[in-house]
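Note that this complex is displayed minus one protein chain, with the remaining chains in position.
Here is chain A:
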Amino acid sequence: MRLLTHNMLASNARGAVTGYPLKLQVVKWSTKEAEPNPEFLRGMLPKIDWPALVAATQALGLPELLPEAPPTDAELSAEGAAADEGSALRRLHRALLEIHIEEGALVCPDTDRCFPISRGVPNMLLHEDEVRN
């Protein structure tokens, strides 16, 4: 599971108010190189909940990776951004596309319901007594 997915998921169990953002508990994570895709990132940026993404990188122990405020479109499109290791584009690329959570859990902020992540697949299925009526 990548952090982009974490940014989109919420708990929908009974008792959850918004169920968002899910707290990230990490047991094992890895970095896999991904093809640069600036077009995709630029399209995605306005849809990202930035504080939730920053919280996720902090849960991973990478407080330096992302700034407090989201990068602007101009920063992402800046010339040479793709080649510069420290550029906003490369950092966003790393945060959204290259970090994989292998084992861990997503925890509902309202009910503490724990959704396990095993072998990279988050299990968002509810037990029968948790489905909302």
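In this section, contacts are C-beta pairs under 8 Å (C-beta built on N, C-alpha and C of every residue); 3 or more make two chains touch, one makes a residue touch a chain; residues count from 1.
Following the convention adopted for this analysis, contacts and distances are computed from a predicted model.
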{"item": "Which of \"TRAPP subunit trs31\", \"TITAN-like protein\", \"Vacuolar ATPase assembly protein VMA22\" or \"tRNA (guanine(10)-N(2))-methyltransferase\" matches, in UniProt, the chain that is not displayed", "value": "\"tRNA (guanine(10)-N(2))-methyltransferase\""}
{"item": "Full-complex contact with the absent chain, from A:V26, A:L62 or A:M124", "value": "A:M124"}
{"item": "Footprint left on chain A by the chain that the document does not show", "value": "1-2, 4-5, 7-12, 18-21, 34-35, 37, 39-40, 43-44, 46-47, 49, 97, 116, 118-129, 131-133"}
